[in-house]
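One chain of protein is taken out of this complex; the other chains stay put.
Entry: subunit A
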Amino acid sequence: MPKKPQYDEPLFAELPEWADVKPVEQYEGVNPVAPIFYTPEYTDATNYFRAIVQSGEKSARVLDLTENIIRQNPAHYSAWQYRYETLIALLPTPTPSSHPLLTAEVELMDELAVLFLKTYQVWHHRRLLVQITREPQRELAFIKKGLEADSKNYHTWSYRQWILGFFGGKGSISKDGDEEIDEDLWASELDFVDVLLANDVRNNSAWHHRFFVVWACGVREGEEDRDRVLKRELIYSKQSISLAPSNPSAWNYLRGILTHTHTPFPLVSTFAQAYAYPRDPQASDKQREIVDLENPLPSDTAELPCAEAMEFLADAWESEGGQDKIEAAVKMWTSLANERDVMRKKYWEHRIRDAHVALRGELKKKAA
């Protein structure tokens, strides 16, 4: 829970060191509709803030004032913005990467990020700071703790990805303007994702991060053999699907890597077949004797048929084309539309229409 402002502290209006500043009320000569009922502490601090913005003062006491406002309202982006400008003004030029002011600021941010996890500004201010301190490793460790508290926090994840991209991406630019690839930053990233997905195989943020690490942000050292990486990732996604087949995150990842590597969907049709139909009790015992690592079977508790597998198979068939495959795909979409996934009926019908139009075009071409 956010820390309550300390009400026993005096107002800025009562402090002698602020006596030289004339506070500025928010609305002068305007009787505002839809007012917010402010606390006296908030009104006091923001009155002084407006005065400081007008005068342009950038001094140490401005750091106190903006911290006070931020603690009461962490989304006050103007207070953050002005705080950053003040900090830069107080640091020597050129800006050093370490300084007592910076250290204090980073420590304060550690405290505030935990308190106000869902605020854009706390994460953005960290970005600005880390570009000065250039200590990304420390940030990765910090974010890891944050994700333990909230494993799907959008800001936390995008900040982690920004850190990796900025300090460790191929072609990222170092302070001196040289190319810099900090491979160490990436060293434990895949393990990190593995742990999160082992905790919750349905965590879509973690799946997205996996895609970011393996595919979207350059090639890591030791990952240059892309065929081997693809094979590894295919097995990883299939095994994840076999644990809990009705998991759109895992299927989306599987589709994503096939598309990204231009691998045709039909290459995975055999795997999807086992998930796309109702369980066949007679066949399953026999099948189970053969352990096929490339095509793991659904777990015993899995609910079949799995809509994601049906959709995948239909897409694979459609991509192959030809009357038989299109008809099979249409049959699958029809079954999704009418039984397994009725909510998306309109979409499945749209797919059927498109496929028929394409097929007719194909046949016309042949006839011509």
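Assume a residue touches a chain if its C-beta (ideal position, glycine included) is under 8 Å from a C-beta of that chain, and two chains touch if they have at least 3 such contacts; residues count from 1.
One rule holds for everything that comes next: contacts and distances are computed from a predicted model.
The UniProt record for the undisplayed chain lists the protein name "Protein farnesyltransferase subunit beta", from the options "Protein farnesyltransferase subunit beta", "Large ribosomal subunit protein uL5m", "Pre-mRNA-splicing factor 38" or "AP complex subunit sigma". From the options A:59, A:137, A:259 or A:323, the residue with contact to the unseen chain in the full assembly is A:259.
Remark: the omitted chain is touched by one listed residue; of A:12, A:142, A:192 or A:212 this is A:212.
Within the full complex, the residue among A:12, A:142, A:265 or A:348 touching the omitted chain is A:348. Hidden from this view is one chain, which touches subunit A at 24, 26-27, 30-39, 42, 46, 49-50, 53-54, 72-78, 81-82, 84-85, 120, 124, 127-128, 131, 151-152, 154, 157-158, 161-162, 165-166, 169-173, 177, 199-205, 207-208, 211-212, 215-218, 243-249, 252-253, 255-257, 259-260, 298-303, 333-334, 337-338, 341-350, 352-353, 356-357, 360.
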